[in-house]
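A single protein chain has been omitted; all remaining protein chains appear in their positions.
Letters A and B mark the chains in the order given here, with residues in each chain numbered from 1 onward.
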Amino acid sequence: MSEQAGGWDTGADSLHRYDDYTQINRNQRRVDALKLALGKGTFSDDIDLPGMLHLKCLWSPHAHARITSIDTSAAEKVPGVVTILHHGNVPRVPYTTAGQGHPEPSPYDTYMFPKKVRFVGDRVACVAAESELAAARAARLIRVEYEVLEPLLDSRRAMDPGAPIVHDEPEASGLPGYDKERNLAASMEVFHGDYAAAFAKADLVLEHEYEVPYQHQCALEPHVAVTWLDEDNRLVVRVATQVPFHSRRILARVLGIPVSRIRVIKPRIGGGFGGKQEILIDDLPAMVTLRTGRPARLFFTRREEFSSSRARHPQILRWKTGVTKDGVVLAQELEVLANTGPYGAHALTVQGCTAGKTLPLYKAEGYRFIMNTVYTNLANGGAFRGYGGPQGFFAMEAHMSEVAERLGLDPADFRTKNLIGEGDENPLSKALGEGGEGPPQRIRSCGIQECVAQGKAAIGWERRGKLADPAPHLRRGLGMACLMHGSGIPGVDMASAFLKLNDDGSFNLHVGATEIGTGSDTILSQIAAEALQVPLHKIIIYSSDTDMTPFDKGAYASSTTYISGTSVKKACDGVVEQLKQAAFEIWRHHGDPSDGPLTIADEHVVRPDGKRLSYSEICLSTFYEHDQHQIMDHGSHMSMESPPPFAAHFAEVEVDVETGAVRVLRYVAATDCGVPIHPQNCEGQIEGGAVTMLGYALSEDFVFAGGRLLSDTFRDYKQFTALDVPEFTPILVKTFEPSGPFGAKSVAEIPTDGPGPTIANAVSNALGVRFRKLPITPERVREAWLAKQQGQPASTRA
Amino acid sequence: MYLALERYTRPSSVAEALAAYAGGKGGVLLGGGSTLNVEGNHEEVEHVIDLQGLPWKQLASGAQGVEVGALVSLRALGRAAAAWGPRFAAIAPAALAYPVVGLLNRATVGGRVMLDRNDVDLHPVLAALDARLLVVDDAGERALPFPTDAAGRRALAGCLLRGLQLPAGGGRSSFHRHARIQVDRPLCNAAAWVEGSEARVFAGVQGPDAALTRLGAVEGKLSGWGDQRPPDWRGQVREAALADLVAYEDPWASGTYRQDVTATLVVRCLAEVFGEAVSE
Partner (left out) sequence: MRSELEVNGARVAWEHEPHEFLTEVLRREGLKGTKRGCESGDCGACAVLLDGEEVPSCLVLAAQAHGHAVETIEGVGSFEAPHPIQEAFLDATAIQCGYCTPGMVLATKALLAETPNPTEADARACLAGHLCRCTGYVKPIQAVLSAAQRCQAGAQ
């Protein structure tokens, strides 16, 4: 692996190593799957503690109101009620719920309980009682008086003079670009090259507005936290989280107790998708436990999941491209107006990624990016798998197809002509770092051209424009999009691992990395098994417990395989050296010194003359016989690079022009994620990420009545089901990333970037009408079709 | 969550059930499960009366027509109805329209029929097939027409539903619905039954309550045509349907769109009944 001191190398020369691996690039049974199949995985809520209190919250019924009084006397009389928390009896500490590195680049605008509620579903009070039923009964009896304020329900109005101010209290603060007087949670403007001159040279300048909705993470396991005091009076927090170490740090701030008094345990997690990259509920049971000394539990209902957690930020995007008449991109400009709702969690960084992940994909002479993220009194934005990428790629890739159409070029050919490639520098990596300037990036591995070629073949791209309509009311179309993402946050994300040898030759691997269902326990175990040359079952992995494992930033930013994986490999490399050293010493001690340099193979240290010592023999010797010591090591990893995975997505759709219904018939996702540690698991990431976003493209939306969310159940908020999923073809394109563990890059988020534009382009291809707003609901399709029949431009129903 | 539920009763006879129900004042009926539970507005329910012990699970098809017990699950109804011939062809797709196996196993015909909500897919089908509801109260048992408006629904108050009867006869029926994805509430639905110049055509989700829209103008066209449909029957049916349908708007769909698509569904129902292609 390259140490990249100054220079850089590409992965092309290492492709031959693909077939040399024994433990990676192999589909093995996931290390955690059997217990899950048996129903024995223990999730946060799967423990019973004697004397546990159950919590229920009272939520704001108003989008914007000042709390003038809270009367809990009737609620306190409900049998079983133990304590009731509200803004009048807890400390007022401004913080952010965003589970990010320190200092979090999100505004400190949140309080355990606000004095002014800012959305329907904001916290008002929390009851702790002997049973969930008693807590729920009591919460309904809390009398609250409000001074109802004018709500801000339109992001386009947020910066207008005279608009209601969402954060008019003095404590809230943020990074440069934060301006609460104008409802600005974050803003920035960056450019590269002489974009104005580049636009001036262009033969064609095309500019359109795009719009994307809220989307909910819909992790099947709701938010849940269980807290108790251990025998040393320390606070134990067992929580469904993606970020146990950030949770510990932020909880210490909010609760006013030292980090050393908190232990955060991440048990089995039922999916996160960014929704659990948030310190969303942990503080409430923790506060109850500190106050009462008793275990406490808060488990969100599905309605609370929808109306009181976080969602993908809605955006309005203006995309402008300048091209030559033969299809060379000269300049790109993107202006984003994002809606973060009442609090600014991830407001700056999600929107930064909207530009950072998208703009560099096509080479140009100049770029410009303008971003304003505004507060409103609608639902709360936050982290969601893709993290700004899906919004940006929808606009960019729908736009690139429009540009190709205007130029009369095949959209695939137009793209491949302009794509970034191996050896190219990412022009925006410096300007768009995490909350400030970032390190420069150069592409070492890039399979995007191959993704396009294989994807075109798989979908049958040559049929585009020649598809037969199966019935008079049905139209078929093909669409595509090109994508890139990242692998961790360069210069920020750090992960670490600890490894020790046991006397049967097995290894305990302790990682801070947070398995939330992604497969990271398996992937990291496979990396260890490969580095140690042992079978997978010899690795006993334990992940994410702030007392028991070393630090890891958490499960986000597509960082686990690349960052945490490299930390595991470093720990293993250290242990391998110790194994060789110990074997050398054992042989020397027995008067049979090695005849040359030692290697490892098949759980043994091997000499050139073929003599071998098993790891078990070495461990028994180092435990009990000679030069006694524990063979163990640790590794930490931070990368100044964030190598992008690449992908090309293709879809075939069928549109019923009489109802507007869109059926996705086939979907192809060709992906370059470097060397796949577990190919089937990579496919699973691609399929899951893409199907999530087929809902974003077609059926998922937040429907409000005023400020109240109506689509707050699985019956009203429609994600794709097994009946809706198309015939799906994932393709893994071979590349080798020299800076990654065994050549790997990330795969978790890139699939989420594709379906929005791919489906929009396919529907547009089917009907000859462009779609610039998601979701492409049947009603919008029907309206656009009728408008086209009447020769009028489509007006889009809000 | 039930915040107030303190009593569960499982009557083993109709008399016990009537006594417990007390004309609607005694408690809430549980026909099989889903009706009461899914909607979530039952914090105040104090007493549920679970009817599972009553012998209302018959599924009989004969010369008199079809009789379906109130406790028959939607899944059982959907499976059985597939064999009842063209007159009853609309039943299976409507019964199975929300294709979640667990819910289809739990939801009962009685629960669905009594549900006073506009998005029940069985409602337009039962109206089109002129179903009779077999109800029981302290005054005894009687048959009522399937309710298509608020007045008809009020007539059911205080009664237990024992089952329903679908009269025998000929003709064909069909059912179509429109939703965002496969597992979804309908944005609109429609059902039609036609035999010669006789026709009954109904549409659902055309208002805030369970009332159905009877498409009289469409029925009039059909009876005028008999077996001699004009070549442009689709256009004429669509026009007639649009005349009968109001533009009912809710947060999920605009009035004009729902009206437009419902008219399409009516055309598709009739195309299916006539054995013609969906579109031309």
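In the analysis below, a contact is a pair of C-beta atoms (placed from the backbone, for glycine too) under 8 Å apart; a residue touches a chain by one contact, two chains touch by 3 or more.
This is a predicted model, so every value here is computed, not measured.
Within the set A:Asp154, A:Glu450 or A:Glu687, the residue that contacts the chain not displayed is A:Glu687. For the options A:Gly322, A:Gly519 or A:Pro757, the residue in contact with the chain missing from this view is A:Gly519.
Among B:Arg87, B:Arg106 or B:Arg268, only B:Arg106 touches the chain that is left out of the view. Among A:Arg715, A:Lys734 or A:Lys788, the one in contact with the hidden chain is A:Arg715. From the options A:Phe299, A:Phe414 or A:Trp587, the residue with contact to the chain not on display is A:Phe299. Residue-level contact of subunit B with the missing chain is found at 1-8, 10, 30, 33-34, 37-38, 40, 48, 50, 52, 99-103, 105-106, 182-183.
Taking the complete complex into account, residues 27, 29-30, 32-43, 45-46, 48, 133, 217-222, 268-271, 273, 299, 301-302, 516-519, 678, 680-681, 683-684, 687-692, 713-715, 719-723, 725, 728, 730 of subunit A touch the chain not shown.
Criterion: only the chains that are shown with their structure count from here on.
Between subunit A and subunit B, the centres computed from C-alpha atoms are 44 Å apart. Per the touch definition, subunit B reaches subunit A in the complex via residues 1, 3, 38, 40, 99, 178, 180-185, 187, 251-254, 257, 260-261, 264, 277-280.
Within the complex formed with subunit B, the subunit A residues making contact are 132-133, 136-137, 140, 303, 471-474, 658-661, 698-699, 703-705, 710, 713, 715-716, 718, 720-721, 723-724, 777-779, 782-783, 797.
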